[in-house]
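The structure is given below, and queries will be raised subsequently.
Left out: one protein chain. Kept in place: all the others.
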Amino acid sequence: MNLPLFVFRGIEKSFSGKKILCGTNLSLYPGKCILLSGKNGVGKTTLLKIIAGLETPESAEIEYDGRINDWKKILRKVRKEIIYLHQQPIMFSSSVESNVAYGLRFSSLNNQQRCESVKEAIEWAGLSNVAKIQAKTLSGGVQQRVAFTRAWILKPKVLLLDEPMSNMDYESRKQTFLLLEKVKSTGMSLVITSHFLNYFDDLADQHFRLMNGVLDLTNNY
Amino acid sequence: MTRIDFISRFQIFLVKKKLLWFLFCYFSSGIILAEPIRLATTTSTDNSGLLQALIPFFEKKTGNTVHILSVGSGHALRLGQDGNVDVVLVHAPNAEIRFVDKGFGVNRRSVMVNDFIIVGPDNDPAGILGQRNAVKTLQKIARGKHIFVSRGDDSGTHKKEITLWKKASLKPSNTWYRETGSGMGRVLQMASDLNAYTISDRGTWLVLHSKLSLKLLVEGDPELRNPYSIIAVNPSRFPGVNYIGAMSLIAWITSVEGQKKIRQFRLDGQSLFIPTAIIN
Partner (left out) sequence: MNGLILTTQQALQLLFTGDPELWSIVLLSFSVSLKAILLSTPLAFLVSFALSHGNFPGIRIILAVFNSLLSVPTVVIGLFLYVLLTRQGPFGDLKLLFTQTAMVIGQIILCFPILVALGYAAIQAADRRVWETARTLRAPPWFSMLTVFFEVRFALLAAIITGFGRIISEIGISMMIGGNIMGYTRNITTAIALETSKGEFSQGIALGLVLLLLSFLLTTLMSYLQGQKDFLE
């Protein structure tokens, strides 16, 4: 039986007086993919950002390593293991290589190891031919791949993807899907929000709908 | 080898820190270096070029640095009164006496004397050319309501002008009297542009007269005598003031050498200041 990496409980969040999340709970398991759907503006992005540590909930609990903690206390540790990817990711004003290398700056690797890691990641993602090109000048699809690689290279335990395939053509979608499968098989936990439920039929293990501030388990594959 | 062309912002941060440290040292070094002597003086001594001729000698001889603030006599005395300068060199005898009496200054010494002159348009509509009496001159100008430009800035020149109007029992009216609040150079310029009369110190006049369409009309009246004195700011009133430096400057400027340099100073071929510190 798989033990969850993180369990988020009782997430509460309001925007201008309106309650968006009322005690939402979510458990993240290694190597499992959660699909999150719901109407536009219902709070899917907010939920993901709270999990990633980019937004502050009014209250929340995190169970991690067998212990239950108030959100604020272990945020730093948790946040390190969870990476959030925007629907349309933003590229830094530098080369693809630099973008991919960004997060490694604060890792414990030395210069040599960093270079090798970056090279490896770029090959893995099939970005070798654009490695030295200014990331901002590339097409949306390639930028998505750069963003993905940028996150993957840090080997987080959890990846949160916000509407990952919404602007992609068929070919890019296929590529991304294969990447996500590969990544899932290495034990990474995925949470994906999307409207296009059919794309993720084969990938998702659980499907939740966010409605009225609560998560509804729709499907357990 | 990955070339990370993203400018290492951290390195720039370090450079900024180094720069700040350098600047801190630069600023603090100013405090350790020799203390300058702050001299507040009048625009007329500065304009004439006298100080530019004298001070470098003093600086070289004694190794001191003199910072010259060139403002009107009134302002200079005010700076002394607030303890913002160490020594004042002005030409406003009544104000100087009050300054010393009130305890702001000590060791007032007479330095030199020159004179004021009255200048005006070439055609001299008021007919004052050759007048020997300053008060009568002003009365004539007032009677004819000819335009007169005044310093209006509480300087030594201005104070002298006010004294003369008082002696003439006159209060000039705005129809022909222009109070400008400016330095002597600008006032002369204005008088030239307006074809007006004004009172000036001889020094500034000699520097500028070739560029002006004015003529020297009245001089020589003892009332137009312009004595300069130097006063040290009272150190018991303002303990932080550079009294040693001030006294050193006073000593030099009233010494045989300093007085000689003053006598030797020439402008336009004319000897401008008569030294008065050492009475023979």
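A and B are the chain letters, set down in written order, and residue numbers restart from 1 in every chain.
We take it that a residue touches a chain if its C-beta (ideal position, glycine included) is under 8 Å from a C-beta of that chain, and two chains touch if they have at least 3 such contacts.
What you are looking at is a predicted structure, and each value in this text was computed from that prediction instead of being measured.
Taking every chain of the complex into account, the absent chain touches A, B. Here the missing chain is touched by one residue of A:Arg9, A:His86 or A:Arg173, and it is A:His86. Screening B:Gly152, B:Gly185 or B:Gly220 for touch with the missing chain picks out B:Gly185. Checked against the full complex, the one of B:Gly83, B:Gly152, B:Gly220 or B:Pro235 touching the unshown chain is B:Gly83. Considering the complete assembly, subunit A touches the hidden chain via residues 49, 52-54, 79-80, 82-84, 86, 88-90, 92-93, 102-103, 105-107, 136, 147, 150-151, 154. Touch with the hidden chain on the side of subunit B covers residues 6-7, 9-10, 12-13, 16, 19-20, 23, 27, 30, 36, 38, 43, 47, 67-70, 82-84, 182-186, 188-189, 204, 207-208, 211, 238, 240.
Rule of thumb we're sticking to: only the chains that are shown with their structure count from here on.
With centres taken as mean Cα positions, subunit B sits 75 Å from subunit A.
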